[in-house]
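All protein chains but one are shown at their positions in the complex.
Letters A, B and C name the chains as they come in the text, with residue numbers starting at 1 for each one.
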């Protein structure tokens, strides 16, 4: 049996619903040395900012029970470097390239979208990074700011626009709705949960940036709940992310209402995790006799 | 060296800062068959409601990576049964008894406090249960409701009043402040994080109550962050809770600003976890040459 | 009752006795050997926090400083326990719960389905040691090495039935029960049963119809195993309120609980 895994966001077609999460896959170039990443539905770049960013002091990674706290702080070489060094290379990859963009003001988001407009396949608007002092999650925790950023990016591009939400809010569904109402073509969630871990001997945070964002299996049940909530509240595709480490995790997200998924931290544990998850999804559907992945999207609901 | 572990909430003295979290220790009576619970600083009862509650359908427990999702739904036999069956027994325990109370309206909270007023040592006001349709977390996610409940309970009792917060909000510190401003003598947090887990074969939630609350090591970094945030924003003691499973975890919470801690799910893994944690704390302080636990409370701050 | 203790235990032997089923023999220093058939333990799977919770297992046999268990692999935790090797060590909390009470002068018929044999095996051993007469009806999907083992251990006392007729009667355990009772000489019967939920329902209804007392051993997802989390509630029958499978059970008289 051949299983249909294709899906769409706006006009953009994905050969399958497995993407890699921003910041966990570089720009795909290094990964392509390890496995054939054109097998994937798409890759989402490390978040790009206008100017280059140094990021936070090390240590930037601390492990917690079944999870990872990170405080990278959006280190990246900025958009000019992206154009000169990275874009020429990643355009050769035979998969969808989604540019993650992050600004400190709505105008920065606008400029990023404007400049990148013709060069990538879609945007993921990161209004949810918990590791920066300006911008980031502070946009995603405020409905008005969310609206302003989404509107601004929408003005500047006609490419599919994905808004990446933070779960660190009381009602994530309101942010999904607000994004949809202002022109988003899809919602992705979750970005990391704000967290802290202390080295009791040194009496200091285990992270150079003090607080961090929690990812990995630990957050999966929380992310799954957030995705389920959003999926019932918007009419655009939802991209599920958060702790997805094997194909069963992915299936859970589809059943909760996600049309696509992003594999994040799992890549750190197994570089080809996204590929194994894709194969696992295909296998599961075949075994269960499901011809089209759409048949399982959002199938579960309150008992 | 003798280490001073004593601490206070309002006028109430605790011989040490280790409490057991509501709903994870019953009423202490069964536990007392396993170890001498009078060693502990205090126990917090399973949340008591006015009428008896049946709770949610089984299964009520689902395991996730390093965590537990529960949807007990505040099953308890109600306040009358508490008076007739439980109170006479637990009053014999030589430790502080803190009654956790939960209502569906602010008046129910008021009545519970009024009726229990002389019979326990303190109240923990549960406005943070994610597993009930009415009341619970919906109070704790709304500043006005939080205020109304805290005010009402304050009117009815002069006992130390602890408000137990939910972390499922954008700015938990606002809820801490609101509670303090309306008469709380301490803040405890966190209650569980709302989550979901799906059985992909059966295409159903793994829980009879559909969603659940996540506890255990998985949430520790999130809880620690919330405690740190609150401790900087209120002038009353903070009681830290969330994934504390060994003494190092407890020390992390003290360093983040908690004056006391609650041991929850760890009891399921090791019935005497609270006692081992207490011993571990004492040992750590001795080894580090710290005479009074207050010396480490809130010692860490942004790098 | 026996005090609940947490025994740091050592694997003495672990043998694959059937497809995915292991017979695990443990050494529990300090354990006095006292437990009732139907009681269980909570096994701490490992030292890290994944999985975090212990797993409940019926005591299959026990004696001074020894316990045996039947472990079937159904998921992550059971797999990790099943794969423990000689001299591996882990904690066992127990004995827990309330077991079978056999104080009547009725003839015991033990009805087990699949892994439901574990607590009834212990009961059968106990009855044997008390030189009491009894019968076991063991139902399984298909003839298996576990069935062989039961037959070899309790010999003529055992009636094997299979869903697919590959051995003995082609029937479910409950289906075979009626004819079985008609063919034995004992008239005052008591039924002890453990197995899948559907089977326990059938046995309960059978008991009501035939006015035969029934004790059933239930399973439920457990948090604590000691009655403090209320994760394993089961509804009372004919009156409101709940009981916990771990503390008030796992063995109940069929008329106590609504399943």
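Criterion: a residue touches a chain if its C-beta (ideal position, glycine included) is under 8 Å from a C-beta of that chain, and two chains touch if they have at least 3 such contacts.
This one's a predicted model, so the numbers in the text were calculated from it and none came from an experiment.
For the chain that was dropped from the view, give me its touching partners among the shown chains.
Taken over the complete structure, the missing chain's partners among displayed chains are A, B, C.
Check each of A:70, A:100, A:211 or A:259 against the chain that is not shown and name the one that touches it.
Candidates A:70, A:100, A:211 or A:259; residue touching the omitted chain: A:70.
Of A:24, A:49, A:95 or A:205, which one is in contact with the hidden chain?
In the full complex, the listed residue that touches the missing chain is A:24.
Given the contact definition stated above, which residue among C:13, C:32, C:48 or C:63 touches the chain not shown here?
Spelled out, the listed residue whose C-beta touches the missing chain is C:48.
Could you please point out the chain C residues that touch the chain left off the display?
46, 48-51, 76, 80
To test your reading of the contact rule: which positions on chain B touch the chain that is missing from view?
Residues of chain B in touch with the missing chain: 65-66, 217.
Touching residues of chain A against the unshown chain: what are they?
23-26, 30-31, 33-34, 46, 52, 54-55, 58-63, 65-68, 70, 72, 75, 77, 216-217, 245, 265, 267-272
Convention: only the chains that are shown with their structure count from here on.
Relative to the centroid of every protein C-alpha atom displayed, which chain's own C-alpha centroid is closest?
Chain closest to the assembly's C-alpha mean: B.
Quick check: how many Å separate the C-alpha centres of chain A and chain C?
47
Taking the mean of the CA coordinates per chain, how far is chain B from chain C in Å?
Chain centres of chain B and chain C, defined by C-alpha means, are spaced 36 Å apart.
Spell out, as numbers or ranges, the residues of chain B touching 2 or more other chains.
Residue numbers touching two or more other chains: 65-67, 216-217.
Would you pick out the residues of chain C that each touch at least 2 other chains?
49-50
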